[in-house]
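One protein chain is absent from this view; the other protein chains keep their places.
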């Protein structure tokens, strides 16, 4: 159960709600959002008597029952869908966003070619990694601060807001300085120290789903950000562990649809990581939007064959432009069959007899 | 490598090809299709000399290199997509098919209500199980022959061709008598005795993917049907084993897209079994078509709450009709962003300096 | 709930129990075992009044509450562990059994070399496939009836009872003629037509777990055999679908331990299929027995490099003998640490202060 308070509430008003709850043995956690103050409790519902006395406290607006383990992330707690703003781009609104760019920032030439390519192809935002989580310590680890500066340069050139990954609490400050949206990678979805730190910044956070996480675990990770005070959270499905080696991961389209039901937060899809194969990216991009995704995260590289990371799943600039045009084309039609005229029952019976 | 021969080839012509291959230590397997005779070999490619002498043999039309383990199912072996016909319905053609109906045939009333409902909602074919594979021996096992007769009755009434499952070689004959398309359930995908028997019937076979099978294993199961002489094979993805309990299975949309690339056979999707939740079925139906599926297999019951099996994932008739109307609506738009005017390089440089 | 009746019960006695149950709306399913007649119901428990009147019926021995979905397979239904006999071998008794031999019977020479090798190495039974379920229709499909005859020959030579797979209801009769134990392969675990047929034979059945099945689904498949009248069922875990490509499957040792808790039936383990790598077979064989498995199923080939199937996971004869000797060796010791003398509390406090 949440107690929603007006944002004009005083410190005393809030403390009165908290102590009223605690006197009844209910835990209370206060979150200040832009338009309201929410007191989150560890109870799904509240009984009648409690209800009345809480509602009458000063500045209390409403009590909201939330049965999900994730409270602020739950659609039960907020009727209208959250729209996250990055520069002049709205994520979660009527128009799907397309965030495209290279896996890693490798050089000025590479990044600018990618940035102009995706801008010309119709992307809404630019992605690119300066700090790269790599499975092996001997692989290219990203350009770091230099990469961030190149991203800012690309933003200047193209006007596209930038999304880039932050891997460590130590880097949050510098990444905030350059990025419009901070990405938490799949491996760090439950890096709670990082989530707690990002809950305190004033930049939106794009939270990728870990390949072994349930949707509930993913939304509870988002809850760390929301409960810490950052309500600008974007979710992104990027494939789970499957049983085959035919795709890098299994794109969990059901999770996209399910997350859209469970939360008011925007839900994106990353078909590049989900499959690891560029030939499948266009079909899955269409599928993700058809399932209700609020947008796409796509890897685009000016020269995928020479990419320092994730070349096999990166589109080149021309392929990206073609994919974008394809998103506007109509999907294969389902023709609604005109009802056939009913046949006489006697006719039907005869056939039945013949079959017996 | 396949040797494609004209269907006017004599027995001697074919034997000559086979013995030529065998003399070189190459296995040969002869398949008579409607429009050609194919000699399948266990080699991916053939070397130049072999090539020439084989091409010159009587009735040989062409040699086709196939690198996949599945030969006749491979798109390398047949350039145009296979269209399977059931009654007057084409599966794999321009229009997506929608096969809908109850999990089990339970009674005349239930089946007729479902059949009329899906016909009126726009379904192309009717599904319903007479022989039901059930996890427990103590659960309802289907009406058997009586169920088949009811299905035939429903076809008479609605004009919809029927799809129903066959679980055993012993039942193939009776199911062929009534059904337009024979379904092999996910549990029987690698029931090779059943596949070999179905390879010899003149009805199309709808082959569901086993939840633990790779796409290659699925297409090799189809190959049992094709190699045995039945070229009317329809594939159907119905979800794989995932890591969460939030959906019954994980709908592998990537497998739909991948199968469409690898084979010329029609590929359907079954979002009902893939998720086990009726609230996710509409979104995933849209996604499946957007990813290229040739149609849908949907569970519809006149009264899902009282269904003897799979109630939680069955739509009622009104929900089905709504889903069908929704398939025609446009997917969320991706607005192609107009390229922003280039800013001056000097401007960009200054910003970079400020950041350093 | 089960009603256990003495095996001297008359047909009337049984019918009286059944009709008493049915009058109360309870389903009843009668199973004749060697030592008792069991009436299986679809209720977990029975209330007090029903209890009394049922207990008083002629030939009723006891009422047994079973909360599991699998009834006859449940350990709740039978206090002592089932021992299955094959020739003079006991499966499920005090001594673990080792069933070893080649994946496929390929020739007399190969089979005899394998049979003598495993006999000399200490195996209790011989395994070998005459009918082979193969992923591709173009792969070696087994020698069929000829393979069965060779197995019988090998049994004559070595005295080892034989286990071999049956894939189809059509082959049940001939396989029964030769085999001591009939194996149902993992792909056929839910081939219910096959299970129903095997429920009627008087040979033990070895039921492998499907790689996508839960333990409950596996025990419910066993229930098809038990409910059909065959109480000589042996279970075998052989690996489930995992997330890595490093082993062919993931050996689910937890399922071995869990199945041993849930059922009275013998539980074997097949580390050869579970890993697909002969170098891991010895370690996992030891682990399986340590977890409580009643025995092992191992692939042994006189010349694994030339095996027609599953060479990579087959041990040669010398490796098998070494593995068998290793099973007798003690596992790495855990030294129980002698409790250290308690230190003075004052000492401890000082240290705490130093740390503060």
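By letter and in written order, the chains are A, B and C; residue numbering begins at 1 in each of them.
The rule is simple: a residue touches a chain if its C-beta (ideal position, glycine included) is under 8 Å from a C-beta of that chain, and two chains touch if they have at least 3 such contacts.
These figures come from a predicted structure and were not determined experimentally.
**Student:** Quick one: say which of C:95, C:200 or C:306 touches the chain that got left out.
**Tutor:** The single option touching the absent chain is C:95.
**Student:** Consider the whole complex, including the chain that is not shown, and state which of C:34, C:56 or C:245 touches that chain.
**Tutor:** With C:34, C:56 or C:245 as choices, the missing chain is touched by C:245.
**Student:** Give the residue, chosen from C:2, C:215, C:265 or C:308, that touches the chain omitted from the document.
**Tutor:** The one listed residue touching the chain not shown is C:215.
**Student:** Considering the entire assembly, which residues of chain C contact the chain that has been omitted?
**Tutor:** Interface residues of chain C facing the absent chain: 94-96, 98, 119-124, 149, 152-153, 156-160, 177-178, 212, 214-216, 240-247, 250-258, 260-261, 274-275, 279-280, 283-284, 286-292, 294-296, 324, 327-328, 330-337, 339-340, 342-343, 347-348, 351-352, 355-356.
**Student:** At which residues does chain A meet the chain that is not included here?
**Tutor:** Touching the missing chain: residues 27, 29, 40, 42, 69-71, 133-138, 167-171, 187-188, 190-194, 210-212, 217, 220, 223-224, 227-228, 241.
In this section, only the chains that are shown with their structure count from here on.
**Student:** Between chain A and chain C, what is the separation of their C-alpha centroids in Å?
**Tutor:** 45
**Student:** Which positions in chain C are in touch with at least two other chains?
**Tutor:** Residues 212, 241.
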